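With one protein chain withheld, the remaining protein chains of the complex are depicted in position.
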Amino acid sequence: MEKKLLIEGRRLDGRSPDQLRPVKLKAGVLKRADGSAYIEQGNNKILVAVYGPQELHPRHLQQPDMAVLRCMYNMAPFSVEERKKPGPDRRSVEISKVVREALESVLFLNLYPRSVIDIYIEVLQADAGTRVAGITAASVALADAGIPIRDLVAGVSVGKVDGTLVLDLNAEEDQYGEADMPVAMTGRDKRITLLQMDGHMTREEFRQALQLAMKGCQQLYELQKEALREKYSSTPKEVTG
Amino acid sequence: MRIVHVSNRALVVPGELLAEGDLRAGRGAYKEGQKIFSSVVGLVEIGEKEVSVIALEGCYEPRVGDDVVGVIVDSHMYGWIVDINSPYMGDLYAQDLLSKVDVTRVELSSYLKRGDLIFAKIGEVTSLRKVKLQARGAGYGKLKGGRLVEITPVKTPRVIGKRQSMLSMIQSVTGCILKVGQNGRIIIMSEDDKKISAITEALYMIEREAHTSGLTDRVKVFLEKRLKEDGEKASD
Partner (left out) sequence: MIEKHRVLSLLKKEPLLRSLQQGKRIDGRTFDQYRPISLERHVIKSAEGSAQVRLGDTTVLVGAKPKKMPPFPDAPDEGGLIVGAELRPLASPTFEPGPPDENAIELARIVDRGLRESKCLDFRELCIEAGKEVWVIYVDIHVLDHGGNLVDAAMLASIAALLDIKGPEDPAWKKDFSLKYKPVSVTIAKLGNCLLADPSLEEEEAMDSRITFCVREDGVISAVQKGGSGYFESEEILRAEEMAFTCAEKLRRLLG
């Protein structure tokens, strides 16, 4: 049965094809973690914590000239309609890897030899695009921890529904659409650090999809900067004369 | 030739363009080609030859010459392993604490044992980040008594202040000595619980408001008020 996902140019949730879902991004939300961030994007609710740099144990895992970056993506059992059994599955393992690789290039790992930086991405409520939303929040969490980075990395997914390219897929569009392409990009110099696609795209569609994704990433980049600034925006009154 | 894109003490975020031209990138910044960008969230400091960013968060990175407050974690035949609130542990060898020591004849734990606090100087940091501590000399070595307060390491310069202004003020208003480690650890040398409580709150206040100006005055006002209140309560 064909499900119509676009009606008169509007998506089922009312968005136009190049529109992001509503995003809320906050830095410094956890007490114990060295850095943290929380993102809501549509119905996604994702919490990210960063620990480090800290000493890496066991010793044999240490790199003599750089820090090791570890990333763990996890979905809470109640984050999806069909309860997910706790523990890493093959999908989580792959996502953890590509997310780590998306963030590795912006870190100055050579500044902290023999140490480890841990990124934990917890999906509390899922609605497609969790890995890229996780990357957007993880960059903020790294900056929140005071870990030097070249740039912030933001991520968004692009897809194809009813033959039209759309930005920031939700779960329904992901399930019934014809393609899903998550992309992550550095904010300042627009370097692509994550790119995956599964589905059906012509060469022209792929080119356009990439452009659309980069546009979305730029918008998220502005929100990331705002989230970091906001943490220090409330200042007490100064003592005068 | 140089162009500076931000004002001194502006709040910047990673990736933000700070300046271009013949300037160096200092701490918290990096240079690509002719452009200097921020690598951390912090306040810009524009110097004569260098642009840097004072980070508002971050771990302690050991630097030669820094004073640190360490906690003894373990001992071995030649000395002790010291936690200095850093990704890297510090090594304190017996001869860097005691003069004329023969390690084969002396029970090291009689000098320092697990849990003891020390005030030391960073003597050496190798490329592998092995950190060697020095604890000889007046004011260094084992700390007897006093209360430990921990704040974000990158904010300790604010506790000291320009030309020691903040630290001198706290010490003179309260009459207590503070031993400040660059690694975010401060020891309040006092047994007076009320003073310890007031100073602790003042330190957390500095940590929260490190990015603002007029802080030294506000902390002074807070301490004077608090000590006065405590004094009035005591005489009730």
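Each chain gets a letter, A and B, in the order it is written, and its residues are counted from 1.
One rule holds in what follows: contacts are C-beta pairs under 8 Å (C-beta built on N, C-alpha and C of every residue); 3 or more make two chains touch, one makes a residue touch a chain.
Since the structure is predicted, the reported quantities are computational estimates derived from the model, not experimental observations.
Novice: Which displayed chains does the hidden chain touch?
Specialist: A, B
Novice: Among A:27, A:47, A:69 or A:135, choose the residue that contacts the chain missing from this document, as touch is defined above.
Specialist: Considering all chains, including the one not shown, the answer is A:47.
Novice: May I ask which residue of B:83, B:192 or B:230 touches the chain that does not appear here?
Specialist: In the complete complex, the chain left out is touched by residue B:83.
Novice: Could you list which residues of chain A touch the chain missing from the display?
Specialist: Residues 30-33, 36, 43, 45, 47-49, 51, 54-55, 57, 72, 74, 76-81, 83, 86-87, 118, 120, 122, 124-126 of chain A touch the chain that is not shown.
Novice: Residue by residue, what part of chain B touches the chain that was omitted?
Specialist: 71-74, 83, 114-115, 117, 147-148, 193
We take it that only the chains that are shown with their structure count from here on.
Novice: Measuring centre to centre with CA averages, how many angstrom lie between chain A and chain B?
Specialist: It comes to 34 Å between the two C-alpha centres.
Novice: How about chain B: which of its residues touch chain A in the complex?
Specialist: These residues of chain B touch chain A: 11, 13-17, 28, 30, 37, 39-41, 55-59, 61, 87-89, 127-129, 152, 154, 209, 211-214, 217-218, 221.
Novice: Touching residues of chain A toward chain B in the complex: what are they?
Specialist: 34-35, 52-55, 64-65, 108, 111-115, 143-152, 186-188, 224-225, 228-229, 231-232, 235-236, 238-239
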